[in-house]
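A single structure is presented below for examination.
For this depiction, one protein chain was excluded, whereas all remaining protein chains were kept in their positions.
Going by the order they are written in, the chains are A and B; count residues from 1 in each one.
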Amino acid sequence: MTAISDPQSVAALAAEAVDNRVNLDFETEGMTLNMGPQHPATHGTLRIIARLDGEQVISAEPMCGYMHRGYEKLTEVRTYPQINALINRIDWLGSFANEVPFILAAEKLMGVEAPPRAQWIRTILFEMSRIANISLFLGDFGLQLGGMTAGFYAFRDREWVLNQIESATGGRFHPNFDRIGGLKDDLPKGWIESSHTAMDKLLAFCDELEDLLVGNEIFQARTRGIGVIPAEIALSYGLSGANLRASGVDWDLRRDNCPPGLVYDKADWKVWTHPDGDCFARTWVRLQETREAAKIVKQLLDTIPSGPVMAKVPRIIKVPEGEAYVATENPLGEMGYYVVSKGDLVPFRVKIRSASFNNISVVPWVARGAYVPDLISILGSLYFILGDIDR
Amino acid sequence: MTLLLASFAPPYWLSTLIKVLVVSAVVPTTALILGMVFLFKIMSWMQSRLGPQEAGPRGTLQLLADGVKFLQKEDIAPNGADLWVFKVAPLVVLMSTLLLYVALPASMHLVVADLDVGVFFVLAISSLSVIGVLMAGWSSASKYSLMGALRAAGQLIAYELPMVLAVIGVVIQAGTMSLNGIVVAQNESAIFGWSGIGYPYILTQFLGFFIFIAAVQAELTQPPFDMPVAESEIVSGYQVEYTGFRFLIFFLAEFATAFAFAAIAAVLFLGGWAVPWLPVSSDWYYVLGPIVLFAKVMIVAFIIFWVRFTYPRFREDQLQSLAWKVLIPLALVNIVVTAVLKVVL
Partner (left out) sequence: MRTKIWPSVGRVSQLSSADTETLEEAAPAIDEAREAVLAEITARLGEGVVGSHIRPGDDLWIRVDRANWVAAAEAAKAMGYRFFDFLSAIDWLPSPFGRDMDSQEDRVVSGTPAKEPEAMVQGYAGGETRFQLLARVYSISAGMGITFKCDLPDDDLTAGTWSNVYAGANWHEREAREMFGFSFDGHPNMINLYLPADFVGHPLRKDFPLLARRVRPWPGIVDVEPMPGVADEEGEGE
């Protein structure tokens, strides 16, 4: 936990100043701009009702629910393996990462532990879905700021990771590969070598993107000092993942509270933070995270143990009575499942704590006083997936 | 062209008709060429894509196919639109583009109207398009359109000034405002007595060239200055309510204007239609002039589009401060230095 650094306290003061300004009597007649549900910058169906004074945002209120699929209700009528297929669709860019915390919660309640090889592969696939997710963010953020080439590069190089995920799990987007007690299958032949190649490509992509986008003066002019979220605000809104680390909070569930079943402690890697808390910091932290993820994958690929990938579990899974909350550091931030079981085939209640829901709830706070283009920077850099907000 | 037509001695109405037809044929052709070469192919290669492949050999006819598609679309106007203004706005934008071509010289005589104040004319006419943009934005009855139009107006006004100031350096050096005169001056001057390559003004006016190209980017509303049509912010701005044919006109105008500005830059800074070693009075220029000009235009256009595909976009206030705090002072310095050197040397 670091102290609030300077740009952050400036942001807190500025927010107060905006509050005072907005309440002034001589406010000119504003304009209400309805962004979405169909808007290029919301990549999904998020609707933002912004009150504008000229191009300055007086208030911005996200309206969600256009994609609400009622997963928390649906989980009450599905067995645990079925839920696994369902929750793939929450954060659809990093699908495998959605499965893991739920499976870990079920394993915790059942007292099952996956064999080492399964834990290794789980961690590798987890980091691969992080790369698949964040590399698209990096390109897409460039796209939203008008630099379209970055977006195409991201789509191009993400293929390398998706191909690896596909060849291991059979699904490019929705693997449904994780099982209570292990994994569905072992890795295919030659997968480890091709994964090394893919990770090298991704590391090169990170360098390329740093040259093309993150190092670009215009990009920095558009993101530095924009949308500063002080650490204290970030914590109380429950921001997690790179959004929190970009505000200078040194907290990563992979390192600090890694649930058993993932082997992050077997690799040598760093948690990056940035003190500024602005849009640039969030992008930069994510860029570094992609590199670290590639490094984790490369190290784990070399140390993968042999053995079975599935523990002995009953064919029909009944989870004993109890409650458990397991959260992991997903690409978008902390994703957790609060599972209440009554010893039945289906869970009694599953509370899905998705990262984007909390991450995007800070928008009304941070968007006040920003300009419309800054609103795009803020939304882009907070990085939400609609399925992760609406569930 | 004047001489060419004079040898046939057509009546006034016929020569006017021919000129009108030529300009209205050249404008879409240039737009097609730029759109095809840069927007489709070079952009695809820069972004590690293939680009269009199916229509015509290697996809070269894709834009024609797109044009036909646009023509088939229904012409929709929004409910609250000011119908008359809404429908005329694209034509105003196109008109400003067409008028640009009037003064562009493709060789000494291949020019619709060889004006004595050609530089002044093209710079003045080019800013007419903002009227069409404002009309489009206001009449569309959409908040996004209105914001886009206001952004465009602010931007075009801010960038008209550096553009004019950047050109003044060239005018001072050439001593004339006629576009043909500038070409001739570049062809016939010598660098410290060495006349090997003539004297393309980019050698001395590189600062002016840079400012001119930056201002052209802003005039064309291309990245990094594409806020008026920023699709991720205001969903294509003033164009958002246009469909089919009228959208096609905006598209044509944008690329034809890009071509025209690239041609102006080529004339002002790169020696225009002339090549060194060949005197401007040569008859070869009837054939050679357009080819040379086209080659130089493609070079300039490549720079313009390269920047377009690479950079993210500025914010509106950053654009204004760039214009007023950086480009205009630089252009003024450039003028002063040019004027002093002109007198001293």
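Keep this in mind: contacts are C-beta pairs under 8 Å (C-beta built on N, C-alpha and C of every residue); 3 or more make two chains touch, one makes a residue touch a chain.
Computed from a predicted structure; not experimentally measured.
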Chains shown that the absent chain touches, full complex: A
Omitted-chain contact residue, chosen from A:Met31, A:Ala221 or A:Val346: A:Val346
Among A:Glu193, A:Glu217 or A:Asp250, residue touching the chain not depicted: A:Asp250
Contacts of chain A with the absent chain, listed as residue ranges: 1-2, 64-65, 68, 70, 72-74, 76-79, 82, 108, 179, 181-182, 203, 207, 210, 215, 232-233, 235-240, 245, 248-251, 254-260, 264-276, 281, 284-285, 291, 310-316, 318, 322-325, 327, 334, 336, 338, 340, 342, 345-346, 349, 351, 353, 357-358, 361-362, 365, 390
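Just so we're on the same page, only the chains that are shown with their structure count from here on.
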Averaged-CA centre spacing for the pair chain B and chain A, given as whole angstrom: 44
Chain B to chain A touching residues, read off their complex: 46-49, 143-144, 147, 223-224, 226-227, 230-235, 309-318
Complex interface listing, chain A residues touching chain B: 31, 33, 39-41, 55, 142-149, 152-153, 156, 212-213, 216, 218-219, 221-222, 371-376
